[in-house]
Each structure stands twice: as structure tokens, then as C-alpha cells.
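First the structure, then my questions, so here it is.
Then we have chain A:
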Amino acid sequence: MQGEVNEFKPLIVAFCCNWCSYAGADLAGSSRLSYPADVKIIRVPCSCRVNPLFILRAFQRGADGVIICGCHPGDCHYTTGNYYARRRMTVLFRLLEFMGIDRQRVRVEWVSAAEGAKFALVMNEFAGAVKALGENVKLGDLRCKP
Partner candidate 1 sequence: MQKIGVFVCWCGTNIAATVDVAAVADAMRSEPGVVYAADYQYMCSEVGQQRLIAAVREHALTGVVICACSPRMHEQTFRRAAERAGLNPYMVEIANIREQCSWIHKDKAVGTPKAIALARAAVAKVLKNAPLTAGESPVAKRALVIGGGIAGIQTALDVAEAGYEVDIVEKSPTIGGRMAQLDKTFPTLDCSACILTPKMVEAAQSPNIELLTYSEVEKVAGFVGNFTVTIRKKARYVDTNRCTGCAECVAKCPARKGKNEFNMGLDNRSAIYIPFAQAIPNVATIDASQCIKLRTGKCGICEKVCSAGAIDYNQRDEVIERRYGAIVAATGFRPISLEKFGEYAYQESPDVVTSLEFERILNAAGPTKGQLVRPSDGKHPHEIVFIQCVGSRCSEDAGKGKTYCSKICCMYTAKHAMLVREKYPDVRVRVFYIDVRTPGKNFDEFYRRAAEQYGVEYVKGMVGKVWRQNGKLMVQGSDLLNDEQLLIPADMVVLAAAIEPEPGARALATMLTASMDTNDFFSEAHPKLRPVESPTAGVFLSGACQGPKDIPETVAQAGAAAIKVVGLLSKDRLVTNPCVAHSNELLCNGCSQCEKVCPYGAITYSEREVVDRGVKDVRRLASVNEAVCRGCGACTVACPSGAMDLKGFANRQIMAEVDAICRAK
Partner candidate 2 sequence: MRYSYYPGCTLKTRAKELDRYARLSAVALGAELEELPEWQCCGAVYPLAKDEIATRLSAVRALMSARDEGRTLVTVCSACHNVLKQTNEALKADANLRMKVNNYLDPEVPYAGEARAIHYLELLRDEIGFGEVKKRVANPLKGRRIAGYYGCLLLRPSAVMALDDPENPRVLEDFIRALGAEPVAYGRRNECCGAYVTLEDRAQAEKSARKIVQSAADAGAETIVTACPLCLYNLKNSAGGLPVRYITELLAEALGIAEGA
Partner candidate 3 sequence: MNNENLRDLVVEISGANPRKCMRCGKCSGTCPAYAEMEYRPHRIVAMVEKGDIEPLMRSQSLYRCLACMACVERCPRSVEPAKLVEAVRLLVIRGQGQNHMSPDDIPQKLDAELPQQAIVAALRKYGK
């Protein structure tokens, strides 16, 4: 038990769309499929509601990984929201890489309301990958510097 006290616990923020992925997370729960407690879910109506600023904010505040989950392409409750999310994140992830955040700390995944097992699998996998990378360096906010 001693060893576990100092074990690195990553902080992971998961943005889940209300219609597919949040429901998928609920299904993972009602199917009792576990994934690390390090993952904390924020409910948004659609993956396209995820403003890149939210992700930057998370990294500023010490998140070790951020994952955005939406409906599968073609299945978006709002028809096209997940396509916007995908394109925005592609651009953002390149920027993050430029800022020195490992590409593996961010991810976009499609999880439907029927895919409880996939949700758990994705979260286990992602949490494992982030854990392996170790603690992230907080992004600085220049406006806060003297």
C-alpha cells in the first residue's frame, strides 16, 4: 500500500456530448465497467460546443490530459457538430504540440450511446497513455506574469 500513496494520479478532463458519449458513459456505469477515477466528465450539448479555450484553460490549470468525445461521424444529434469539432481539434492539437504539449495528451473519440464498453475501453486506454507520459507541465498565462 505504501507504494500506491506516491503513485502518479493523472488529472484528465473529458468533454462528453450529451446525446452520445455522455449516454455512453452512463451505459458504462450501468454495466459496471470501470475506468480510472482520474477521468472527470464535463457534459456539453455537443462536441462542437467545446471551445479550444476550454482545453487551453484545463492545461493552464494543471490537467494532464483532455479528451473530447462525440457522436460518430454521420450520427451527430445536431447533424454536423462533430465534424466542426474534429476540424477545430485538428488545428488546436497542432498548436498544442507547438506549445510543448505532447500530442498523446489530447484525443478526440467517437462513442455512441450504445457503446458503454467502448467508453470504458477508451478511458482506460487514454488514462494509461497519459499516466505513462507522467505529469504535465502547466501552461503559463503570460497575462499573469509581472
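A word on the picks: all candidates are chains of the complex that A comes from, given by their letters.
Simple rule for what comes next: a contact is a pair of C-beta atoms (placed from the backbone, for glycine too) under 8 Å apart; a residue touches a chain by one contact, two chains touch by 3 or more; residues count from 1.
Since this is a predicted model, take the numbers as computed values, not measurements.
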For chain A, choose the touching candidate in this complex from 1, 2 or 3. 1
Contacting residues of chain A [partner candidate 1, same complex]: 11, 13, 18-20, 22-23, 25-26, 28-30, 32-35, 37, 40-46, 48-54, 57-58, 61-63, 71, 74-81, 84, 88, 112-115, 120, 138
